[in-house]
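Up next, chain A:
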Amino acid sequence: MNTFYLCMALFLALNILAGLWRVMAGPKPEDRMVAAQLFGSTGVATLLLLSQALDSPYIKNAALVFALLTVMAVLAFVRNTSYGLKQDKKNESF
Partner candidate 1 sequence: MNLIFDLIIAVCLVGISMRIIFARGHFQAIVLFITYGLFLALAWTRLNSPDIAIAEAAVGAGLTGVLLMDTLGAIKTSEEKKMRIKVPLKLAVMSIVLVIVLGYSALQIPSDFSGLSLTVHNAMPLSGLEYSVTAVLLDFRSYDTWLELGVLLTAVIGVLTVRRRNSLTGSALPAPAEPVGRWIIKILLPFMVIIGGYLLWLGAFAPGGAFQAGVVLAGAGVMLWQAGHPCLAVLSNSSWRLLLCLGFSTFLILAASSLYYADQMLTHPQIKAWILGIEYAATISIAICLISLIQASPNSKLDKVS
Partner candidate 2 sequence: MPELLILIPFSAAILSFVIPEKFRKWIGLTAALFILVSSLDLNKKIYTNGIQRLNLGGWDPPLGIALNIDGLSIIFTLLTATVGFMVSLYSIWYFSKGEQAEQDGYFWPLWLLLWGGLNSLYFVADIFNAYVVLELISISAAALAALNGNASSLKAALRYFLIAMAGSMTFLMGIGFIFAQTGSLDMQTVAAAEQHGPLMFSAIGLITLGLIMKTALVPFHFWLPPAHSEAPAPVSAILSALVIKGSFFLILRFWFCVFHEAQAMYYTSLLLGVSGVTAVLWGSYQALIQSRLKMIIAYSSVSQIGYLFILFPLMFMSADPYWKLEAWTACIFQTISHGLAKAALFLAAGNLIQSCGTDHIKSMRNIAGSLPMTTFTLGLAGVSLMGLPPSGGFVAKWMLLQSILTSGQWWLAIAPVLGGLLTAAYIFKILSSTFVSDQKGPQKRNISFFMEKSALILALLSILMGFRAEEISFLLQERMSFDLSGGYLP
């Protein structure tokens, strides 16, 4: 059974590897960011499968943290462009 999960994890890791092509090819920064997003959810799945395959339940916490925090980089990406600053001035309230 564990071998199966490991195989699945391997398969997902290969998926990420394939997705790396998009990061390198671009052409727009958004494309690269989309690929990074793929790595976020695939990474969570890989961590979950590995946790099952290696019988270490605490890895699930790593997946949890990963799922929780990946969006931060995207937020930072969106903020740090001219658009982010232009739009921000319209709405100053939280």
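In this section, a contact is a pair of C-beta atoms (placed from the backbone, for glycine too) under 8 Å apart; a residue touches a chain by one contact, two chains touch by 3 or more; residues count from 1.
How were these picked? Simply put, all candidates are chains of the complex that A comes from, given by their letters.
What you are looking at is a predicted structure, and each value in this text was computed from that prediction instead of being measured.
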item	value
Complex member touching chain A, one of 1 or 2	1
Interfacial residue positions of chain A with respect to candidate 1 in the complex	3, 6-7, 9-10, 13-14, 16-17, 20, 23-24, 26, 29, 32-33, 35-36, 39-40, 43, 46-47, 50-51, 54, 56, 58-59, 61-66, 68-73, 75-81, 84-85, 87-94
